[in-house]
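This is the structure I want to talk about, given as structure tokens.
What follows is subunit A.
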Amino acid sequence: MDKKIKFNTKNLDLFYGDFQALKSINLEICEKEVTAFIGPSGCGKSTFLRCLNRMNDLIESVRIEGEILFDGQDINGDIDVINLRTRVGMVFQKPNPFPMSIYENIAYGPKCQGLKDKTQLDKLVKESLIKAALWEEVKDRLNKSALGLSGGQQQRLCIARTIAMQPEVILMDEPTSALDPIATAKIEDLMSKLKKDYTIIIVTHSMQQAGRISDKTAFFLMGEVVEYGETPVIFTNPADKRTEDYITGRFG
Partner candidate 1 sequence: MEAIKRKKLRERIIENIFLLCACVAVISLLAITFFVFYNGLAPFVSNSYSLWSFLTGVEWRPGSNMYGIFYMIVGSVLATFGAILIGVPVAILTAVFIAEMAGSRAGKVIRFAVELLAGIPSVLYGVFGLGIIVPYVLKISPMAQGESLLATVFVLAIMILPTVVSISETSLSAVPKEYREGSYALGASKIQTIFRVVLPAAKSGIMTGVILGIGRAIGETMAVMLVCGNPIAGIPTSLFSQIRPLTTNIALEMGYASGVHQELLYSTGVVLFVFIMIINFAVNRIVKTKVGN
Partner candidate 2 sequence: MSKSFKKVLVSLLVGASVLAFAGCSSSDKTALKAAVSGEINGGGSTSVQKIIDAAGSEFTALNPDAKFTYSGTGSSDGIKGAAADTYSFGCSSRDLKTEEQPGLKVATFAYDGIALIVNPANTVTNLTKEQLTKIFTGEITNWSEVGGADAPIVVVSREDGSGTRSATEELLGFAEKLKADATIKEGNGNVQTTVAGNANAIGYVSLTFVDKTVTAVNVNGVKATVDNVLNKTYTLSRPFLIFYDEKKTDPATQAFIDFLMSEDGQKIVTKEGGITVSK
């Protein structure tokens, strides 16, 4: 049953200036599984997620120590960040489609990698939209502006354009916190379908969501991983008292 390890961090520390946001994180994330990160806001779960595709590089005062192994290779070293991001896609909290047409949005990533052939692009766009369960709703207005779609549709569009990159991992930073329950349900069952092709790592505030869709859950608190294990185990009898207090809602 032991699955292949996709990400493996070795005492990973992260500092914003002199504030330490992550304290010696050691975590192994398995392939083709949904791993959820939960914890109070400001506990560093999003910061850790953004380390996995080096999005934290955009922030000037960030300093990272320790290793993050992706398929055994440390991504903190001087690796090609562009290539890393084509293999590790990311979906953000607030849907952020580009102010272009639906087609252009999805074709954006492959075009940046140099794919020019029209027919291949069309096929890729259609496949991605089908995989993102959005094809039926937009198939006849592909060249309309993406900004005209609803919140839920926009988020699925972002998922579709990430899929179009054929990544191995999809990171999701609270993808449904800005969506209504119906759209959230659609995204959740989409994720359960996607997990057979991609490793999914999701940060979420809602523990019900973590319970429903994730195989493993990690509980973050004050920059540390308090507990990490199979989701049913974490939610029924957590080993650490702090996890139990958080899950039962005794503290913030």
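Basis for inclusion: all candidates are chains of the complex that A comes from, given by their letters.
Following the convention adopted for this analysis, contacts are C-beta pairs under 8 Å (C-beta built on N, C-alpha and C of every residue); 3 or more make two chains touch, one makes a residue touch a chain; residues count from 1.
What you see is a predicted model, and the numbers here were worked out from it, not measured in a lab.
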Quick check: counting C-beta contacts as defined, which of 1 or 2 touches subunit A in this complex? 1
Could you pull out which subunit A residues touch candidate 1 in their complex? 53, 55, 58, 60, 82-83, 85-86, 89-90, 92, 94, 96-100, 108-109, 112-113, 145, 147, 158, 161-162, 165
